[in-house]
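The structure follows.
Removed: one protein chain of the complex. Kept in place: all other protein chains.
And then chain A:
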């Protein structure tokens, strides 16, 4: 087990309580999700496809509107203030920025221009922005080499780095990171997560991380929530979740009893999962 020096503090930065999200006025996606993100921690949001991880993140960063989704119930607060009526730009201004699933780089802009768009909302002058650009290049030396190439022509891993670097350029307090491992080779996933860990420890950035790769996420996170079809079904410190037999079985693909026969698998389907 890996111990992290810097850890979450007692102060809750972001609190989501019992939110419900409906797309297109009819499709109920989140059915009462609650979670807390402590300052200085890495909190993981786990679950399979369609569990509602991305929707939760987008509900927080207010990016739902352009996809015809809306938060119909519940409350989202940041530092104790209600934030769900703010525009994404205002939220970035308050220190919360999202790195979207699938990188979403600006393909026709160069790597450096991509990073500079992250500083769009900043008003603290060119000197401070340039200093942060240097800092990003320190965390991602590869990006420095490729600063003049169009982002569309860089590799998947580099694009993920651009997306994270771009978010850092806004000087955020909290980064909502959606599926950083998507489509990347295991080695790169490890590299990206190590950078996330470094940022968390050295810059004190708080992370809320949505991830399907439960194994990696639980190794780097401090606390985890498991979502299943729009509900939080389990939560706990990452170390405990990793030892939990159900998590092991359903998300880590391990079992104490070895391989199961088909009949056992079927019986598992009938068993009510995680009802807490």
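Methods note: a residue touches a chain if its C-beta (ideal position, glycine included) is under 8 Å from a C-beta of that chain, and two chains touch if they have at least 3 such contacts; residues count from 1.
Note that contacts and distances are computed from a predicted model.
Suppose you had to identify the omitted chain by its UniProt name; would it be "Anti-sigma regulatory factor", "Branched-chain amino acid ABC transporter permease", "Acetolactate synthase" or "DoxX family membrane protein"?
Checked against "Anti-sigma regulatory factor", "Branched-chain amino acid ABC transporter permease", "Acetolactate synthase" or "DoxX family membrane protein": the hidden chain maps to "Branched-chain amino acid ABC transporter permease".
Could you tell which one of A:98, A:160 or A:213 touches the chain left off the display?
Looking across A:98, A:160 or A:213, the contact with the absent chain belongs to A:98.
One chain isn't shown here. Among A:63, A:184 or A:199, which residue touches it?
A:63
Among the options A:32, A:152 or A:186, which residue touches the chain absent from this view?
That would be A:152, which touches the missing chain.
Tell me which of A:15, A:70, A:113 or A:203 is the one touching the absent chain.
Counting the whole complex, the residue in contact with the absent chain is A:113.
Pick out the residues on chain A that sit against the missing chain.
Per the touch rule, chain A residues meeting the hidden chain are 61, 63, 65-68, 87-89, 91-93, 97-100, 104-109, 113-114, 116-118, 120-121, 150, 152-153, 156, 166-167, 170.
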